[in-house]
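Only a single protein chain was left out; the remaining protein chains are all shown in position.
A and B label the chains in the order they appear, each numbered from 1.
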Amino acid sequence: MKFSLEYITKSVDGWLNATFNPTIAFLIESVIVMVLVIALFAFLGLVLVIMERKVAAFMQIRLGPNRVGPKGMFQTVADTLKLIVKEGFTPNNVDKFLFNLAPFIVMITAMVAMAPLPFANGFQIWDVNIGILFITAITSVSVIGILMAGWSSNNKYSLLGAMRSGAQIVSYELSAGLSILVIVMLSGSLRISDIVAAQADGWWIFKGHIPVLISFVIFIIAATAETNRAPFDMAEAESELTAGFHTEYSGMKFALFFLAEYVNIFIVCAVGATLFLGGWMPLHFGTGTAFNTVMDYIPGIVWFFGKTFLLIFIIMWFRWTFPRLRIDQLLNLEWKYLLPICLVNLLLATIIAIAGWHF
Amino acid sequence: MFIVDYIKEVFGAIKSLGTGMRRTFWYFVHPKEIITEQYPENKENGQLILAERFRGEVVMPHDENNEHACTGCTACELACPNGTIKIVTKFDITPEGKKKKAIDQFVYRLEMCTMCNLCVEACPSDAIIMTNDFEHSVYDRNELTKILNKPGSKIRDGIE
Partner (left out) sequence: MYRESQIIRNNTPDNYMVINVGPQHPSTHGVLHFVITLNGETVVKLEPHLGYIHRSIEKMCESLNYRQFVYVTSRMDYLSSHINNHACALCVEQGLQVEIPERAQVIRVLMDELTRLASHLLWWGSMAMDIGALTPFFHAFREREMITEIFEETCGARLTMNYICPGGVMADLHPDFQAKVKAFLKQLKEKLPEYHELVTGNIIFQNRTKGIGILSKKDAISFGVSGPTARASGVSCDVRKRYPYELYDKLEFKEVLEDGGDCWARYLVRMEEINQSVAIVEQLIDHIPEGDIQAKTKAVLKLPKGEFYSRVETARGDLGVYIVSEGGTTPYRIKFRSPGFSNLSAMETMCKGGKIGDFVAVMGSVDLVIPDIDR
């Protein structure tokens, strides 16, 4: 008996529809999904922050947080408690409405982008037929929240940070989109479940030849840039702009920005894992081999989170190794290097997809 | 060739980034390289090693008879650049009936001390030394003004 979350979701759905009328069943399902998403949100915030701090510490030959709980594992819980009890301070000359709205916009876009992510086989909130397009569209909304925060803070550092962030996210969406397009073209669908299903006989990164490898590398770079992470953390750039667009924020409003940053990392890494590394699909080679059967015994949710956290580790690894780029170099890198490479790569991928040369 | 240079540039850049990433990953998988010292704990398990010359605080050593070596010559008071030391003297009556100058109070203001060692250098009778104690935090500033000679102590015989 292979472990699968599909049975659970199916039976819950069946039971609800049998007991209540379809509208109420849908409402109850929505509430359950909301609770689960918020729980995942909190869980990710806690886990990713402690993970980042530990990864940073080990690369910097130090121990990292080690006082709260076993090996410091509850440090983020303590930090969150501290931020919750802190006063929600709004400075005097800010645009109060936008200032208070901005963190919520950033967080809600991160939450909404989670909808089409396939956590396991059949364990997906909304399998929409334009799933991958939906995610790229929604994640780009978060820049509005950042611009709003920078503008309303009435602080020059914040404004500079927000403007940088705007320029950066707008340009890096191009190469992220083009590298996603390679996979969309090879699998022939925008629906995420179709993309995962197309990798049942091998992940795209293995069977897609060089174009997929190149687009994977570009996707990781663009993902780092889109989430405003070092070496592309122009919006924060603490040695230049103190804290960039969230200089004026404190307490829980700051924590929402912080949390949204980490959840955004999770989302882009989950998208990367789904597109290039097969999502919840176990490691398969060809069809019907004994190796595939053995691999199927590892549940899909383990595969999904394993791959996602691998990518998250790579992005953290970047941050703790590289110096920061300058803003014009950042845009040079996008427009002079990544975009041309992406376009040539797309052409290659088109030839491969038309000729059917992929495995 | 423009294209060749362009590709060479890209690969050179990727290689240089790779070397850095290999180095940080090496440290990530070698936790033995960690050099953190865990301060309050290492006091208990004896890993906190202080150099014996470490200058933490001026003290006046007393022997088992509650005797010190300070003659009250105020050389340290004069040597101190910050006015940290103040010596209050009194006159003891010796058994022979002579008056003899001795210290009443050796006032040491730790909050003004910069641990420059000049007082210890200046002392002709080695009456004061620097100790390793570095945990000076107290709840009241007045506690930092210390009287270094113990109550009832007197000068050791044979020190002029």
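The working rule: contacts are C-beta pairs under 8 Å (C-beta built on N, C-alpha and C of every residue); 3 or more make two chains touch, one makes a residue touch a chain.
Keep in mind that what you see is a predicted model, and the values were worked out from it rather than measured.
The chain that is not displayed touches the following shown chains in the complete assembly: A, B. In the complete complex, the hidden chain is touched by one of A:G45, A:P211 or A:P231, namely A:P231. The chain omitted from view is touched by exactly one of A:K82, A:K96 or A:K156, namely A:K156.
When the full complex is taken into account, the listed residue touching the unshown chain is B:A79, out of B:A79, B:V107 or B:L144. Of the residues in chain B, those that touch the hidden partner chain are 12-13, 16-17, 19-20, 22-24, 35, 50-51, 53-55, 79-81, 114-118, 121-122, 130.
The chain not displayed touches chain A at residues 56, 59-62, 93, 151, 154, 156-157, 159-160, 163, 230-231, 233, 237-242, 320-329.
To be clear about the criterion, only the chains that are shown with their structure count from here on.
For the pair chain A and chain B, the distance between mean C-alpha positions equals 51 Å. Considering their complex, residues 55, 58-63, 66, 317-318, 320-322, 337, 341 of chain A touch chain B.
Of all residues in chain B, only 10, 17, 20-21, 23-25, 27-28, 31, 33-36, 38 touch chain A in the complex they form.
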